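Heads up, this is only part of the complex; the chains shown haven't been moved.
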Amino acid sequence: MIRLACDYQEGCHPKILQRLVQTNLESTPGYGTDQYCQSAKQKIKKACEAPDAEVFLLIGGTQTNSTVIRSILRPCEGVIAVSSGHINGHEGGAIEMGGHKVLTIEPHDGKMLAADLDRYIVDTLTAPSWDHGVIPAMVYISQATETGSVYTLAEMQAISDVCHRHNMPLFVDGARLGYALTSEGSDMTLADLARLADVFYIGGTKVGALLGEAVVFTNTKLCKNFFTIMKQGGAVLAKGRLLGLQFDTLFTDDLYFEISRHAIAMAMKLKAALKEKGYRFYAESPSNQQFVILENTQLAELEKEVQVSHWCKVDEHHTAVRFCTSWATTEENIDRVISLL
Amino acid sequence: MIRLACDYQEGCHPKILQRLVQTNLESTPGYGTDQYCQSAKQKIKKACEAPDAEVFLLIGGTQTNSTVIRSILRPCEGVIAVSSGHINGHEGGAIEMGGHKVLTIEPHDGKMLAADLDRYIVDTLTAPSWDHGVIPAMVYISQATETGSVYTLAEMQAISDVCHRHNMPLFVDGARLGYALTSEGSDMTLADLARLADVFYIGGTKVGALLGEAVVFTNTKLCKNFFTIMKQGGAVLAKGRLLGLQFDTLFTDDLYFEISRHAIAMAMKLKAALKEKGYRFYAESPSNQQFVILENTQLAELEKEVQVSHWCKVDEHHTAVRFCTSWATTEENIDRVISLL
């Protein structure tokens, strides 16, 4: 079975596993105070060109989103996101568990428009009885988005400007950040992101690690007591070095982006071939997720050999499915999928 | 440097690492739906002699405690623990984050006495204006306790009886369960625990795994929607197989208890030698944590070669320190420590 349903189906990149094997019997202090975590943080700050940033290593995406958001918001404040944002529908109510409402704007191609954001904030804060409602106080976007689209530098600059004009921090979910920054046509660097966001994270789970998300606070006024807030949320690993070793490896010799470029190359090959064959796409994506509309009997046939995600029903006879590539996707498998369609 | 400060200083047991290496490139579905998680759960239920139990694999101890407790308590209800319980002082307020108060009883030798528990419940629920206060609704104990002591079968049976007479679930924190069940003089089995507790967990992080705690609900009325509650709390790994593979290995060929017995043997050797030399102990422990009182200059000397935990100051000139053994502790290191003292 060829599995392309998601980008977290294999273990970790072999270089990471090799490091784990090499260091397994070393004895290190716990809770992220070991030398591997320190080294990983230094490398990440360097890659971000943000020497004064603070870096924290967490375990998974939902956990990272909820920990960052509840560390920033005060009671009665909410976070603005597009309605398709991961925090709005896929995290079991993690943001609400922290006491906060997700305030939603409609997405365009999966993305938040700066103009929509500005209008939302102004309308909300000037409405009659605005102070009886949840007060918008920070902004959440994903790079890449949940449907694979990617913010351009200009788009994210515009959102950042709106946020800061209204005195709200911008938080960027980078669960698939590697795939965004190496996507087809991307004009944004990690340093750009570090400059525009107040806090963001570099996803490891979906980009070669067993688990792990590296949160970067460039606005360090926001991260007071963040370690203890992580601890409170169950987001600290006793054997923290497991996170340090992985990110240290990913940020050595450009591995994080090398992995990402491979996944993008595989996705673009698939996309080009299917476009060529005349398939319709459910969403236009330059990154590692491709959303293709298939006829249902054809899908059933495909699924004898290939596992994909069912995204949604398009009509009685068609379904949109997701193909995901990753560091582990082989060209051989992509070729086979192309040949099957 | 010999590190005996805690039991989570190395990676994982070599057999686990071997499994990770062997399976690394296999493609499996995410979020714990893979075959390794299923297999691990079956083996755990078998080992517990609890075929109808429900098993869930979480990441770390604080997370597991808070997820289980908030899944059981309703608003205005609290959990009873001894004041030295892990949830009361070492988890950054994780239980309070879930909206609940930790109601405390004084420990005896680190343990809760059944008679104290009964008196606490009766006194609380019959006090004037009892319904203006937090209502006790479940009980939390640790096996082994935070200071290494271990409940006997009779002691835990008595606590379980009190809980059930008052219609409250008993939750047992087993972060160091392996070390408890194989401790010197232990008369309790995993099946006993499964019979007495409504829910408990089998600690992996401190007993040979990289990370992971296996929650067992024998009272399955308590675990409705538990997967989504885990998701909400950021306690679900995308690459869930990492947990499945580890517990599957630990529960193959008795590895979990083999590891534990080794750690206990090392701890008992250290304990016997230091008793023989006339050292005083801060707490009497039959398990893998040993709390020894050292003279401060002697401690400083020891620490040139051995890392231990500073537990507390005993007087101006003495400090209680903790030695922890684990699967990774070598007899050579224990001998060296003995020779240094």
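Some notes on this structure:
As written, the chain order gives the labels A and B, with residue 1 at the start of each chain.
Simple rule for what comes next: a contact is a pair of C-beta atoms (placed from the backbone, for glycine too) under 8 Å apart; a residue touches a chain by one contact, two chains touch by 3 or more.
Nothing here was measured: the structure is a model prediction, and the numbers come from that model.
Each chain in view is the same protein; 2 are placed here, and the whole complex, as held in this structure file, contains 4 copies.
Keep in mind that, in the parts below, only the chains that are shown with their structure count from here on.
A straight line joining the Cα centres of subunit A and subunit B is 33 Å long. Per the touch definition, subunit A reaches subunit B in the complex via residues 1-3, 5-6, 8-12, 14, 17, 20-21, 23-30, 59-64, 66-67, 91-94, 97, 205-206, 210-211, 228-239, 241-242, 307, 328.
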